[in-house]
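With one protein chain removed, the remaining protein chains of the complex are shown where they sit.
Now for chain A:
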Amino acid sequence: MIELAEKDKSIAQMLLNFGACPRCIFRFCRVELQALYRRPYKELLCELHTFLQSNNNESPCEMAQPPCKRIRLESTKEDTEEQTPNGSHQPTNAEKDGAAEENLRPAVCNVCLGILQELCETDFVKAVCQKINSSEYQFSSFVFSVSFPPQLSVREHAAWLLVKEEMRKQDLLVEKDDLVQLKEAYKWIIHPLFLEELGVPADGKSLFEVSVVFAHPETDEDCHFLAVACRSCFKPAKNKQSVFTRMAVVKALELIDDDDFHKNFQCPPSSPKTPCTAVDIQCTNGAIFVAGRYNKYSRTLPQTPWIIDGERKMESSVEELISEHLMATFKADSFNFSSSGREDVDVRTLGNGRPFAIELVNPRRVHLAADEMKALQQTINNSSDKVQVRDLQIVTREAIGHMKEGEEGKTKSYSALIWTEKEIQKEDIAILDSMKELKLDQKTPLRVLHRRPLAVRVRVIHTMHSEYIDEHHFRLHLKTQAGTYIKEFVHGDFGRTKPNMGSLLGMTADILELDVESVDVDWPPALDNE
């Protein structure tokens, strides 16, 4: 019934003496039948004893009642030579424990410290789910991640050394990796319970993660001898509270030789008084991405918050005017704004707008129906006349690449209001209209030189079209290679952009206004909203 073979008997008995729970015994006997692990603890205990006592005539039900600790004492007395390889076992500890208390709860497993006992049972799962359900998360599956205290690896190793020795006696060749890992057995048991409580399945690819961190302060010192025995594994790290990370402990256990381990670690270890406790239960949803295009109609609105020396220079920003509504709707922890290029604070973005994408980190909501999305877009547009958005939609992380790819090769269209020092006639500016594919040598503009490398870049103005206004003003429509600095092309930047409007017209020129007319990136796809 419990899938243990006759050959497993001595190992099972030995582990029972060690203080292991039935499920840990199955793990060390490489039982891979998941259904077995899910059966009630008491039944497993009862049947295990039946199996171990099968040569005797004792009734199994009688055996089911006493906790395994009592059983261990009895069997210790029976085969003392076999169970204490280093002679360090002190059964007196257990004997001191009150028998009444033992009857209430099974003794805490000396290997898993309760993980495969009450910590994988319905009450525990219910408590975790209560936390999940109170947190407003929208999810259709979950991935469960669990972190065990590092000393569990030490106890696992101690039990493994015993088992290994016994196996060798039986001429069996088994590797530590062949055992059923604690984490694996734990998930076998707990996933169906979560499915029952949450109504959604476990899925390793789910973006909704439930993570539980277990700790067991009572036995934290179990690891400490490793720092002396394997000093090289325990380098202090800046952001870790303790050098005894699970990784470091596992690595040390791979390196330490068996004799050293036995010399330093009492085997079996003293029985724990309490099981592990869940010290941290966290839910996180994977980031979602919302994309669209924005128009900016203000010349006093920066794209992102403008902060110099910790001081805010301008109220609000494009990023904030859009994101605050997304944050409220998706209930995210934070956001990251990106866009296809950016405009200066005093530049408007007209036409079809500029593509942008916003990453929403750890959102509670992850789905929005088309009409809800439309309503969200309307809310943004009603809240400010400085910024308007269109084509608002949820996109994949991968799709964000379309926005950034080939930015250099794209064209941008601008409209500039230009002032000339000398008086002009229509004919004076007409020469601009005939210039096609005009190559510019642009030195990194002085206004960004403090944060960008100094270089001369060749940029192309594909076409220009001028509209005469009066003797000192005209409007210029330009189609340029992305990355062209328009302001510098007009005022010349101390002659650092060549040619420039001044050199082309033979007079000093300045730029009074600049608008982006279009950003030629075909992403995100247009939605027919209107």
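Here is the rule we go by: contacts are C-beta pairs under 8 Å (C-beta built on N, C-alpha and C of every residue); 3 or more make two chains touch, one makes a residue touch a chain; residues count from 1.
Please note the rule applied: contacts and distances are computed from a predicted model.
Look at the chain that isn't drawn here: its UniProt entry, checked against "serine C-palmitoyltransferase", "Protein Abitram", "RING-type domain-containing protein" or "Methyltransferase-like protein 5", names it "Protein Abitram".
Interface note for the absent chain: among A:K169, A:K205 or A:R451, the touching residue is A:R451. Not every partner is drawn; the one left out touches chain A at residues 297, 350, 385, 417, 419, 443, 446-454, 469, 472-473, 475, 491-495, 508, 510, 512-513, 515.
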